[in-house]
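Sharing a structure below in structure tokens format, with a few things to ask.
The complex is shown incomplete by one protein chain, all other protein chains being positioned as in the whole.
Each chain gets a letter, A, B, C and D, in the order it is written, and its residues are counted from 1.
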Amino acid sequence: MATKGKPPKPEELSKISYTPPSKGWMDTPVEFKPGMYCHGTRAKYLEAVGMPFPRDWSASEADWKLPDNWKEIVLQGIKERLQKFRTFHVFMDICVRCGACADKCHFFLGGGDPKNMPVLRAELLRSVYRKYFTTSGKILGKAAGARELTEDVLKELWYYYFQCTECRRCSLFCPYGIDQAEITIIGRELLNLLGLNIDWIMGPVANSYRTGNHLGLEPHTIKANIDFMIDDIETITGIKVDTTYNRKGAEILFIGPSGDLFGVPGNYVTMGELMLFHEIGLDYTWSTMACEGGNFGFFTSMEVAKKLYYKIYSEAKRLGVKWILGGECGHQWRLMNQFADTWWGPPDFLEEPVSPITGTKFENAKGSKIVHITEFTADLIKHGKLKFDKSRNDHLKITFHDSCNTARAMGIFEEPRYIINSVCNHFYEMPESTIREKTFCCGSGSGLNAGENIELRMRGGFPRANAVKYVRDTFGVNMLANICAIDRAALPTLMDYWNPGMDVCGVHELVGNALVMKGEIERTLDLRTEPLPGKGGTE
Amino acid sequence: MYNGGKIIIGLLIFIGFSTFPFLFTMGKVVPIPELKLDTPEIQKMVDKRCVEPKEYMKTEHMVMLNTWRDAVVRDGARLYKARDGRTYDMSLQNTCMKCHSNKKNFCDQCHNYVAVKPYCWDCHIAPQEGT
Amino acid sequence: MGINRRDFLKIAGISTLASIGGAAGLTLIKSGAIEAAQYIDDPRALKAKRWGIAIDINKFKTPEDYKRVMNACHTIHNVPEINNPKEEIKWIWTESYEHSFSSQEYANPYIQDHLKKKPFLVLCNHCDNPPCVRVCPTKATYKRESDGIVMMDMHRCIGCRFCMAGCPYGARSFNWRDPRPFIKKLNPEFPTRMKGVVEKCTLCYEKLAIGLKPACVEASNGGMYFGDLSDPNSDIRKVLASHYSIRRKAELGTTPCVFYIIGGQ
Amino acid sequence: MLETAFKGSRIYWAWVLFLLVIIGIGFIFYLRQFIIGLGVTGMSRDVSWGFYISQFTFLVGIAASGVMVVLPYYLHNYKAFGKITILGEFLAIPAVIMCMLFIFVDLGQPLRVLNVILYPTLNSVMFYDMVVLGGYLFLNVLVGWSALSSERKGIAPPKWLKFFIILSIIWAPSIHTVTAFLYSGLPGKYFWMSALLAAQFLASAFASGPSLLILLALIVRKFTKFDPGQEAIQALGKIVTYFMLTSVFFLGLKLFTSFYSGIPAYSHSIIYLYAGLDDYNKLVPIMWISNILTVIALVLLVIPQLRKNELLLAIASVCVFFALWIDKGFGLIVGGFVPNSFKQITEYWPTLPEMSITLGVWAIGFLILTILYKIAVSIREEIGNVDVHH
Partner (left out) sequence: MGILFSFAVVVAIVLLVFAGVSGAGLNYLFAVIIPYIALLIFIVGMVYRVVNWGRSAVPFKVPTTGGQQTSLPWIAANKLDNPSTSYGVIGRMLLEVLLFRSLFRNTKAELHSGSRLIYGSEKLLWLAALAFHYCFLVILIRHLRFFVVPVPAPIEFLEFMDSFFQVGAPLVYITNFLIIIALLYLLYRRIGMPQIKYISLPSDYFPLFLILAIAISGILMRYFDKVDVVGVKQIAMGLVSFRPTIPDGIGVIFYIHFALVCTLFAYFPFSKLVHMGGVFLSPTRNLANNNRMIRHVNPWDYPIKSRSYEDYENEFRDKMKKAGIPVEKE
């Protein structure tokens, strides 16, 4: 078993060479490096969602307890998926290995392992595809870049396909748009046919299936957590905000990531949202079942992902709301933007979303009826519906991290920036090649936010941390804002490791801080209940 | 097929491009250029030979003309000693075109056939022809 | 299989080249290159170390005398007749004394009347030290080392007109447009020029090559002497030695090789 | 970095579109010239160079003047020019490209332009001009681009760049000197044949180039968030002042030798340009406009209080630029050909096609300039060298 331990020191870890070895990659067998991979999943999680070959196994052991016909299963799986996914089929064929993607992957940049160049990570699977599915590969073998599917190859696939966070940065630079995320998704599906997932993904999947959220929060716990936040808000503002759960007939169903209901600093985002909704008098409700927009099923297989997303529209229907408002979360928005409607739509029982405050029609969400909260808030601000005291955020020098999914599977760039600039005075961009569509992953996406693979995560997050370090050193930036729950979970660790002292927050925490609420007391505390510098509180 | 309509249109365009010469020709017989050597000057020759052998002239005439012009204009040389020992005045207008006074049926035949447009005639005067 | 060794070498060369694109193998390919030894001079050609022309202005009496000379040149060289003075092309033509010898020391207002009124034939001076050659960026105009003729290679001229600015004699003309429509009668033995190149008198290099004197000299009925300036026994040297002659703008150091005999013996 | 040129405001795109239209018009006229020949221009057997070559001459000066900001910054560590240096280098690039284009459109046989390289002729000044202009273009692209990309990456420029910077500083005067040699070595062209010509060229270049740079800096400041700095602009104003004075002084020297010597050939062209000769006086009005602009400029420049007013400085810069443009970008070349070798006068005035082609080339230059400045400004904005307010 990989040991959960401390990664090497940053000075050690940042010694990276991008020069690959002279020996060819096909001749270099995979080496399982501790700290670079996660625990294999336990049987109980697979059983919980009815996935094949549940068993307890360990990646570091030689015997992975594969079924006898594992090879047929994988090859049959490939064959089926070539038919089902044009992305996969085309991407297996058209790569010219130009290498444009090579230095775009955060894992390669942070580790230098050549098999983490997206092109090569894809070749791991492509070589198998060629061997069994192309004429040239069958005849020419290695000369055509084909290789046998062996257990070692399978293990290599497992090792490297769980060293990809499906961030799509490679896809942006590829002249054919080859998307390693698509290939990783298929690769993981194939591995899942043999029960080869990781614990850190399957646990949340099982939780999510049962409770509706990854953390396994049961309904009363959700309410308790929110009550706690409501108390804090009262302390800070003197206002007792109110909220409802599973309320039928509410206008809007609000679904955020469950991470914001539990952990720090995600809970401050929820507080900000509660304050905002209260201030504008929004008619909304939570659903205790659909309390999670995130979906680790997506890191498992399309089928499981779809299974876990059933709750979104079914709860909206059950509660009879008009439309859905989605919270600050990265891969939640990959799914809400690109998959939700295809899986469980069309949501014709809902209405085309209209902001009840400004009357703005969200034309871009008229089909799926799901609006992103920064779209919603930006619209409120634009219409002058909110009053802010920007100076409450004056102690912060903020930079904004675009999450991979909202960046490259959606393109929501201006909305959060508009909000930040409306509630803060000091905003600084990271270097151009590391933001917006070119943003870097936090290094822990797609279910890799485990503890045992901490070195992998610190390496993968290196490019992001490095860009943050630049604005910290250049402009004195001390707060890293984002709109993703995984970011809020992963970035604090990453920052502690690479850039100690850098804080992480969600955008709506900044909104909550600056929001001037009707009837509030003079604020001396921020949402973290820490004294606001220069605001009468103790400095 | 999914998105079949678009794919088929694309494929038709592709096939159209790749078979363009076939479609353009439609199986027609394309006449092969015939060089007429029936000018009075050539008729008069006992030994109907060009400056150099035909095969050589076919592929190298443009190089020869190029080198001739430099030789005449720049080096002041005037005569060309062919490989068979005979000498010729190096002159497009006064040597080549004296024999091949039928530019249309000689030069132009092949040049048009393979779409080569030499700029010789911007300055050099082609012989008067009946047609 | 009938592959001989030379062919094999050739093909090995081609395949190597074809595959790596080096230039080293080129020599293996015997192309139809023409060798320098294949060019020979016409034995009839007139030769000299330094051609020169002397124009005895006393022998030019009537306008016909001038015209004959100018026409002789312009017709055989297909020089177009363009009436627009801005676009004129001329190889040999006439200018007044005052304009031809515009330099200060010769603009003598009290000079003999007949000189003042007399047209002077002007043409390229085929200078020994030609500024036009100095400035040409492509060697399109150059001095023939063998006989000093200042030549034009119309194939190479890029039409930058630096030579026109460089020539202090105004001897050069530029083809501002296609000259062909302006040529009344084409001489089929000589090429025309194309638009965009500079042209001028080439001292009938094409006639010298076959043993003939320049057209103007031939047509001058003895009014022009042509010969080798480097040969003290040549006609031209003799006539220059015995007559007073002047050159245009000699003070510029271009050493013009066209002389004007103005005095008697 | 090029990608930043593809994102811009409406004004930016409108300006680019406007330039493209001008380029398109110029191109159509060029096609006409290409087919018919240079007969579509106003040039003639006597005035065989005209507008194109005079624009070339003027622009070589603009290109060379980049050194006026590069030199103080890199050699004397004059910090105020830190921000403007890139503007100077990025002005030199389109200027040299325009020079090359003006030579190209002036060729009678453009198809054969490569003959200059295929048959290199070491005795021709034109050959050296090609070498120095090509070299200068290379140096400015290299230095400007490398410095800017290092700046964007937030690292110090590579060490080897220093060598090329020094080289470009030495190189700059050479391009204009060689250009002067194109003219000043021609026998019989008394108007040009002066040892002073290269010096005159440089003096006028160092006045006209920086004056354009002042205007560009003011425009950049007005339309973007990038401020090249008041001190830099004022320093440029001083440079313009000194070199404009030098330029006028050199003109005085020339007038003295030409007229005091009493040698007519030396004064004919000058008389033609400023007073007219034998009833020919087409250029007299614009030459006097040039003189008047020069006087206005000098008044505004020499008095420090006036110069310090940026509006007046801008007016002075406009005056300097146009005064010298008329003088060098028109009069100088035409004057050299009048009177001709036979002491006759043929007058010159550009035709519509000629002016359109000229405008087209200028538009290409401004398009390149716009793109380069856009890149420079975008990158400055991006790395936070300027205050960004949303």
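Here, a contact is a pair of C-beta atoms (placed from the backbone, for glycine too) under 8 Å apart; a residue touches a chain by one contact, two chains touch by 3 or more.
The structure presented is a predicted model; accordingly, all values stated were derived computationally and were not measured.
Asker: Tell me which of A:R408, A:R472 or A:R488 is the one touching the absent chain.
Answerer: From the options A:R408, A:R472 or A:R488, the contact with the absent chain belongs to A:R408.
Asker: For subunit D, which residues touch the unseen chain?
Answerer: On the side of subunit D, residues 1-3, 111-114, 118, 149, 152-155 touch the unshown chain.
Asker: When the complex is taken as a whole, what residues of subunit B touch the one chain not shown?
Answerer: For subunit B, the residues touching the absent chain are 1-4, 7, 10-11, 14-15, 18-22, 24-25, 27-30, 32-33, 55, 58-60, 62-63, 65-66, 110, 112-119.
Asker: In the full complex, which residues of subunit A touch the absent chain?
Answerer: Counting over the whole complex, subunit A touches the hidden chain at residues 14-16, 18-21, 24-25, 82-91, 93-100, 102-104, 109, 114, 117, 119-120, 123, 134-136, 143-145, 168, 171-179, 182, 209-212, 218-220, 223-224, 245-248, 288-289, 302-303, 306-308, 310-311, 314-315, 318, 336-339, 341-343, 345-346, 360, 362-368, 370, 372, 375, 378-379, 382, 407-415, 418, 431, 433-434, 436-438, 462-463, 466-467, 469-470.
We take it that only the chains that are shown with their structure count from here on.
Asker: Hop across touching chains from subunit A and tell me the fewest hops that reach subunit C.
Answerer: 2
Asker: Centre of all protein Cα atoms: which chain's centre is nearest to it?
Answerer: Of the chains present, the most centrally placed is D.
Asker: How many Å are there between the centre of subunit A and the centre of subunit D, using C-alpha atoms for each centre?
Answerer: Here subunit A and subunit D have centroids separated by 55 Å.
Asker: Where does subunit C touch two or more other chains at once, residue-wise?
Answerer: If we look for residues of subunit C contacting two or more partner chains, we find 194.
Asker: Indicate the residues of subunit A shared as contacts by at least two other chains.
Answerer: none
Asker: What kind of graph do the touching chains make: line, ring, star, complete, other?
Answerer: line
Asker: Which residues of subunit B touch subunit C in the complex?
Answerer: Residue positions touching the partner: 56, 59-60, 63-64, 67, 69, 71, 73-82, 87, 89-90, 93-94, 119, 122-125, 127-128.
Asker: Quick one: which bits of subunit C touch subunit D in the complex? Just the residue numbers, please.
Answerer: 85-89, 95, 98-100, 102-104, 131, 133-140, 156-162, 164-170, 173-178, 194-198, 249, 252-254
Asker: Contact residues on subunit D for subunit A in the complex?
Answerer: 152-154, 382-384, 390
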